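First the structure, in the form of structure tokens, and then the observations on it.
A single protein chain has been omitted; all remaining protein chains appear in their positions.
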Amino acid sequence: MVLVLDVTETANKTLQPYVGAIVARSITQVAIGQCGITAGSTPSPEQIQGFINGIENGVRAFLADSFQADECMARLREHLGVGGVTPGTAAARQLVVEITEEYDIVSARGKSRDLCAELGFPMPEQIKIATIVSELARNIVQYVGTGRIELNTVTAPRVGIEIIATDGGSGIPNIDVVLSGSYKSKTGMGVGLLGTKRLMDDFQIDSGPRGTRIVTRKYAL
Amino acid sequence: MSDKNKSVSVSRSDLDALVASLEKIAGGQYAERIKTKPKDAEVARLKDVMNRAIASLEEHLGEDREATMELALGMAESFNVLAAVRSGDLSSRVSDDVLESPNEMLGLLGKSLNETIADIEKQINTIRRQQESQAAMEHLVRQLQTPILEIWDDVLALPVIGMVDSRRSQEMMETLLSEIVSNRCKFVILDITGVEIVDTRTADHFVKVMKSAELLGTRCIMTGIRPAVAQTLVELGVDLSSIRTLRNLQEGLRYCLRESESQRTKMRLSGEE
Partner (left out) sequence: MVAERHIPIIKLYDTLIVSIQVELSDRVVMQLKDDIANRIEAVGPRGLIIDVSGVDIMDSYISRTIRDIGQISQLMGVKTVICGLDPNVAMTLVEMGMDLEGVEPHLHMEAAFEAIQRHKEEELAGSGGEPWFLY
């Protein structure tokens, strides 16, 4: 149970070492006013989130050093018992699916499609993202065995979705050839990877003897 | 001998206590008071006066400090409001506490800030409304720009006019495919008579539109390639070898009708088997 007083006190104490007592109090006061938390009541999770957003505005206005600001906000979230959420116009939702067997491909696909639907993506985009997730998940299952697929929303440079596929395999041989499109074979993981690169707006791959990490993004039109 | 010149005896301990307290006060501890109880009445009087002086000092300093605090808080709040406005919250306003501050300048600053923000809010709302009606108009224009016409049984024509960007090409694809499915069309004629300029990306968009229709089982034909466009396509090395192209919509339709007839004939013949 978190009461208003606790929330205010916590914020003041957390902010003080970064911006000083006076500014801390002021920021907190404004944030309380903005998020609608009333005295003597237990704030709802939405209100707490609103409070944190309000505090964040003040902290970033007064702290020129963004690392300090990040640190301060992280501390505040920790003290308020809230998970890490990146602010911005679109909340960064995270979906993580561990890939260990064939069934996980289906699961990852379905979940990513649901996430995109929830985020209001039009149907064609939902299908595209789910297909890419399927490609990347299948590559993991077929060539490595275990790995993970992560889905994040991004807001910079534009609103969009990011897929991160990681595994601890031994790396993809001849990546450059595969991705250049000159490799004519229609079999193997190359097709899916190349297709992913063509469909997505950003595509980065790091692959070596210790594993592979693919970060790829598609932005809204 | 007047009383005024009478000497006063101050004990060493009293003097030390006095000095010690005064040192503390000099160091900023304004709550400190001289606590000794001097035997000499004169010294006691001195002590009282000194304590009162210190109390008065403390009070005034306190007032000043409070006033400074209040000013600082008020300024900080104003900055906060500005920060909130910058990050998009135009409903942010300076609170009444600041507006009614005994510090006039602060009150004026707060009032001025609120009025300015209210003004900006109004202007932004006006602009937003304009943008919305603009977006609606653009949408309408886009729809008109790429009509999909069923010009014969099973034949869809898609006359393209003007520039084609990613967004338009995406919309074209979606609309075309959904029309194909709902009308069960067998042929699509993509007429680009109205396209004067073509670059690699535009050519790419056209190819994609046609390929996606073909994946659904529709036969695609491109018509109306202007001389300049033809030259550009060749120069760009765009591979249109797999796409059937005809001169104009008429010839395109003729071709589709012929093919359609030929298919029916084959069906009839195979039925008679």
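As written, the chains take the letters A and B, and residue 1 is the first residue of each chain.
Rule of thumb we're sticking to: a residue touches a chain if its C-beta (ideal position, glycine included) is under 8 Å from a C-beta of that chain, and two chains touch if they have at least 3 such contacts.
From a predicted model like this one, the values you see are computed outputs, not experimental measurements.
Looking at the complex as a whole, the chain kept out of the display touches A, B. Contact with the omitted chain, checked across A:Arg60, A:Arg77, A:Arg109 or A:Arg148, is made by A:Arg109. Within the complete assembly, A:Leu199 is the residue of A:Ala117, A:Val144, A:Leu179 or A:Leu199 that touches the hidden chain. Across the entire complex, the residue among B:Ile161, B:Ile243 or B:Leu257 in touch with the chain not shown is B:Ile243. Interface note: of B:Ser178, B:Gln231 or B:Gln250, the residue touching the hidden chain in the full complex is B:Ser178. Residue-level contact of chain B with the missing chain is found at 173-174, 177-178, 180-181, 184-186, 208, 210-219, 242-244, 259, 263, 266-267, 269-271, 273. Across the interface with the omitted chain, chain A contributes residues 102, 106, 109, 113, 123-124, 126-128, 130-131, 134-135, 138, 181, 186-187, 191-192, 194-196, 198-199.
Convention: only the chains that are shown with their structure count from here on.
Averaging Cα coordinates per chain places chain A and chain B 18 Å apart. Chain B contributes residues 69, 72-73, 76-77, 79-84, 86-87, 89, 92, 95, 166-167, 170, 174 to its touches with chain A in the complex.
Of all the residues in chain A, the ones that touch chain B in their complex are 22-23, 25-27, 29-30, 33-34, 54, 57-58, 60-62, 124, 221.
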